[in-house]
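Below: the structure, in structure tokens.
Let's look at chain A:
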Amino acid sequence: MPTLTIDNRRIEVPEGTKVIEAAEALGIMIPRFCYHRALGSVGACRVCAVKIVDGTRKGVQMSCMLDVEEGMVVSTDDPEAVAMRRHVIEWLMLHHPHDCPVCDEGGHCLLQDMTVSGGHGLRRYLGNKRTHLDQYLGPRIQHEMNRCIQCYRCVRYYREFSGYRDLGVTGIGNRVYFGREREGTLENPFSGNLIDICPTGVFTDKPARYFGRRWDLQRGPSVCIHCSLGCSVTVGARYREVARVEARYAKAVNGHFICDRGRWGFPYTNEASRPRAARVDGEATTVGEACAAARNRLLHVAETAGSEAVACLGSERAGLETLKAVAGICRANGWADPLFWLERRARENVAAAVSLLGDDLVLSLRELEAADCVLVFGADPLGEAPMAALALRQARRQGAPVFVFDPRPVELPLDFHHVPLAIEDLPECIRSLVGAAGDRETARGADPTVRSFTDQLAEPSVPPPPEAVAALRTSRRPAVVCGTDVTDAAAIGLAADFAALMKAQGRRAGLFYLMPGANGFGAALAGTEAASLEELLPRIEGGEIRALVAVEADPLGLYPDRGRIEAAMRKLDLLVVLDYLDTDSAAAADVFLPSTTVFETGGTWINQEGRIQIVRGAHRGGIPVSQTGGGGHPPRVFMEEVPGGQAAASGQTLTRLSPAEVKGASEWVRLPPDTDKQSGTRAVLPDPSALRFAPERTALSGAAGDEAMLTVIAVDRTFGTEVLSSRSPWLSAEETAPTVWMHPEEAGRVPLSDGDLLEIDAGGGSLVLPVKIVENMARRTLVIPRHRDAAWQRLGATRLRIERDCIRKAQPVGENAPVKESPPR
Partner candidate 1 sequence: MLPADLREKLERTIETADHPRELAVDVMMALQEHYGHLSDEAVAEAAQLLDMSEVEIDELATFYTFIYREPVGRYVIHVCDSLICWMDGYEKLRDHLARKLNIAMGGTTDDGLFTLLPVCCVGYCDRSPAMLVNRRVHGNLTPEKVDAILDGLRESARSADETSSG
Partner candidate 2 sequence: MIAWIAGFAVLLVKIGLVLGVLLFLAAYLVWAERKLLGRLQIRYGPNRAGIFGLLQPIADAIKMMTKEDIVPEAADRTIFLLAPAVVAVTAMLMAAVVPFGPTITLWGRQVPMVVTDLNVGLLFVFAMSSLGVYGVALGGWASNSKFALLGGIRGAAQMISYELALGLSIVPVVMLAGSLSLVDIVDAQASYPFILVQPVAFVIFVVSAMAESKRIPFDLPEAENELGAGYHTEYSGMRFGMFFIGEYVHMQVLGALIAVFFLGGWRGPLLPGPLWLLIKIIVVALVMIWVRGTLPRLRYDQLMALGWKVLIPAALANIVITGAVVLL
């Protein structure tokens, strides 16, 4: 640990730290363009010059390229260093255009800051400026090459950090050009970070183009709720409209970056079609009256049919406060058990994952990057939780081999081993890996369940991939990533046991689950006593349940059996919906109550590793000024009330519906006292042993071998399937079109070629989709993205097995597009 002196202050930093980092630790921000904590140093921009007064290399040096030494003396404000920095700024500004007033970066521009703080106010260069033509880089990123200062941050991020290859730097010398080979949308689903990382206005946020300066935005720290990772973001709103979302640094979660789904998934909050008014039987009314009507009707149902005839459904996208209110209202009124899940499998999977995620095993996203061998079971990181794919890439860049065991055609921005095996074979595969990588002797000291499990290990029927076994044997920090979307409780349990076994062998093994929704973890904590809608449906169909309150949930639009849920909803006497989206359920509701988004009232979310993150709203909400005014002009009348501002947080509104008083405090989640909104802390389970879920671990093999059966899985993709972000107009071009993926061998048996229509007779009716034939996926499997335009709800379940003769080639009939039966939108 060398000790050095910077500007007369001493600091001790670890070996290998750069001078610029040591200064930062002291709170001295040395100017920088090319240096970035996530990207490291290249010494390209020459602006971080400092004077080394004492050390092996004296004189003006680049602080980002220089390792600290014992006894080094650094001066950051030495006249020589200051002059150097000033001149560098002047050189960088030679060709910089005179367009700050019309540049969207203005106001949060690093170059602007450095130019002003460096004292460069007048251009001395009177010659002509070099110019560049710009490229169209898609609907999300605006390109303006004239502003470039050649710091290379964009290409380093794009190619090295995130692993995509369609952005490059061509030319030489004064003429280098950062762009694509030809115009077109950037392929990188993390391309939005170019906006944050570019120190000037070369890449700017196109949807937010010309919306306003950063200083005018109502900005607030928030958490992304488009997947279970819960990345930290900063929200900027103005004129009652969310304008942009930026990445916010979170050490343990997303680091500096976020994915495009998180960055541009917010338009749902600004939609003109967002329901702002309460409705009773289709008639708009005030929230107060609608609450009273709902309360009276709920009371009436409870009185006539018994309190058990009322059910309340939350969802995994709602905040903890809302889920708490759902549980509270059910308990206070003696209603049926609270529902948080649509499907039983989802409930069981997440409950299993949550119960198995011990404090000793859990990994944060940052820790996942440090793994030296990663095994991914039944997960498509890019589709389910995009930032996890970026973390895997960082692990891979440090040399960790990555193995993905998944039936889907998984794509990742890194070279990895994909083992496309049928989802039913996954548990057996994990067992075989455990058997090959671990040994019973070391398992003796492990957790009793692990011990008994290893004792049961028989000869595996699915042979383990030899590379994976080899990598595991030498690995010191193996990480197990396991999905909960297409897998089952057996695989989830095995993944945990696998990690526990590795741990027992003295390695720093970790476990990383992906979960559905932003608050799947929270729903699972709440759901110890809960059922899923699937389990409750017979009671609705049987007429026992007569009223349903859906809170930020859309059973009609998301339950995998559309026909059945529609019939069930028709049988209800009363459907109350609280939501901020115009979902199918909201349209069908007898009483509808508007609620607020995370940007308006905030809330608490628990991400998939159990990290509690408390968010406050960034703005108050209401109908955006751009929508209330005539012709884009704000109104000239001034009123006390905010138009469309009646909505309150779902949890708050829900308690107003309750005939009985809902107790505020909840027993099932205890927030640690030091929880702060910045980084959050991991949730503490009330009693882990009480929640301990023991998945069934028998009768695993054989199921997948049946050649007469096919497995259909409905899956998440990066864009187009997640409920909130799929409403974003800027992401729609990158969505995977409604389709069904098949292995060529399976397609050949029908027979089908690429683009043909395939008709599937599943539990919920017949579904016609175009076929996409891909090699890198499992046989005996059909993969269908839950695209909002695909009628995937006819499948009847998100994972099901069908007879092989249930699929056949369909003839295109006119414009027989694979459309959903158009629901009221």
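The candidate set was assembled so that all candidates are chains of the complex that A comes from, given by their letters.
Rule of thumb we're sticking to: a residue touches a chain if its C-beta (ideal position, glycine included) is under 8 Å from a C-beta of that chain, and two chains touch if they have at least 3 such contacts; residues count from 1.
As the structure is a prediction and not an experimental result, all values here were calculated from the model.
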Of the listed candidates 1 or 2, the one touching chain A in this complex: 1
Residues of chain A that touch candidate 1 when the two form their complex: 165-172, 179-181
